[in-house]
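What follows is a set of notes on a single structure, which appears directly below.
The complex appears here minus one protein chain, its other protein chains still in place.
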Amino acid sequence: MNSAPTNYARTNYAMVRRLILKDWYLNRWMIIGSIPAGLASLAIVLTGKQVAFLLSIILLCMVIIGVGAQLAVVTTINERKEQTLAFIMSLPVSWREYTAAKILANLIIFLIPWLAITAGALGILLLPGATHGLIPFIAIMAVEMLVTTCLIIAAGVITESQAWLTVAILCSSLGLNILGYVFAHTRGIAPQMWGMSVHWTAASCTILLAEFLVAALILALTFFVQSRKTDFL
Amino acid sequence: MHSGPSSIVLSQTGGPLYQQIMDQIKQKIAVEEWKAGDEIPSIRQLAVDLRVSVITVKRAYLELEREGLIVTQHGKGSFVATGIAVGPHLYEQKLSVHLEEAARLGTTIGMSGRELVSRLRKALDEVDDARPVSPKSLKESQ
Partner (left out) sequence: MNDVCVRLEGVSKRYPHFLLDNISLDLPVGSILGFIGANGAGKSTTIRILMGLVRQDSGSVQVLGHAMPAEQTAAKLDIGYVSEDMRLYGSATLAWHMNFIASIYPQWDQSYADTLVRRFDLRPEQKIKGLSHGQRVKAALLLALGRQPRLLLLDEPTTGLDPVARREVLAELMAVLADERRTIFFSSHNTLDVEQISDRIAFIDRGRIIALEEKEDLLDRWRRVRLVVPPSAVLPQFPGIVEVGGTERLPVLITNHFDPAVVSLCQDRGATVQSIDSMTLEEIFVANVQSRRELQPA
């Protein structure tokens, strides 16, 4: 019974898929439980009222980060805490599959509500009569959340430590608020925010691009750091 | 257990395992449980049944083969040797061991050869007296 010759340097995608499904299965109640909160937030967003809109955005941030962070905690820290890491690493996987699976499992669960809500928010803003000017800002903030989630996942996977993960979560929430304030007052964004037309300035474009790059960088760095680990247990 | 109780029973306090296996196989041959020419379990099979390392069983089989009690044919298996009288052989070795022990002890307490021999004769007489065991003699000795 010989398995097909494996190229040892390539990732075994079947195992990655199995590990992702495993994490989703084991945490299914947490994932399912976050849906009502997400839907409620989406509903508030969709009502379109300006004040409620901004409030709900904040609420959304908390829900999304909360769920993303909680899942990251459970899937990464707990493997070490509950000592199941040895069980997983006794399977035909290397750090590559393990890291990829943890990142994807958490990222996908985050991306689903994130995409839904971002699309919903942008959709509302594109309706005639809405404050179109807010679109760049909302886009920037949405991608900002993607960046912080990547940071939280990375911290969980690399450090496997409750302490560091808490630091990452705190920095993320803080960072979001601070950057939100900063961006809302940037010369390239602020003036256009409350206007009725969409204005993609150089500033907003650069910021958006930078955010995507940072997210990608964080994930690449995670792989790099994992590859340098000599003791996986 | 799954394979049924093994017909050889080992004890953790019975001395070297390979020795125990050898002794029990010899007894089986002596009482003709395993008759001359019969096939006996393969080394690996016996090891699994007894939960003992293959090496240990191998050693027991090698010793038995050297003493001429079993024969191993490569590829065919192991068999009880034909044309041997195991009964006396089984106890032959035990006798040697005991006699050596007696000699050693005797020397230690400073007995002469002649004293040892007379002690052996006395022991022989006691064995003769004990045979045959009839109800009458049992009652008498009580």
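Each chain carries a letter (A and B) given by its place in the written order, and its residues are counted from 1.
Assume a residue touches a chain if its C-beta (ideal position, glycine included) is under 8 Å from a C-beta of that chain, and two chains touch if they have at least 3 such contacts.
These figures come from a predicted structure and were not determined experimentally.
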Contact with the hidden chain, among A:K22, A:H132 or A:H199, goes to A:K22
Interface residues of chain B toward the undisplayed chain are 1-2, 12, 15-18, 44-45, 47-48, 51-56, 59, 104, 107-108
Determine and list the chain A residues touching the chain excluded from the picture. 1, 3, 6, 8, 12, 15, 18, 22, 25-26, 82-84, 86-87, 89-94, 97, 230-233
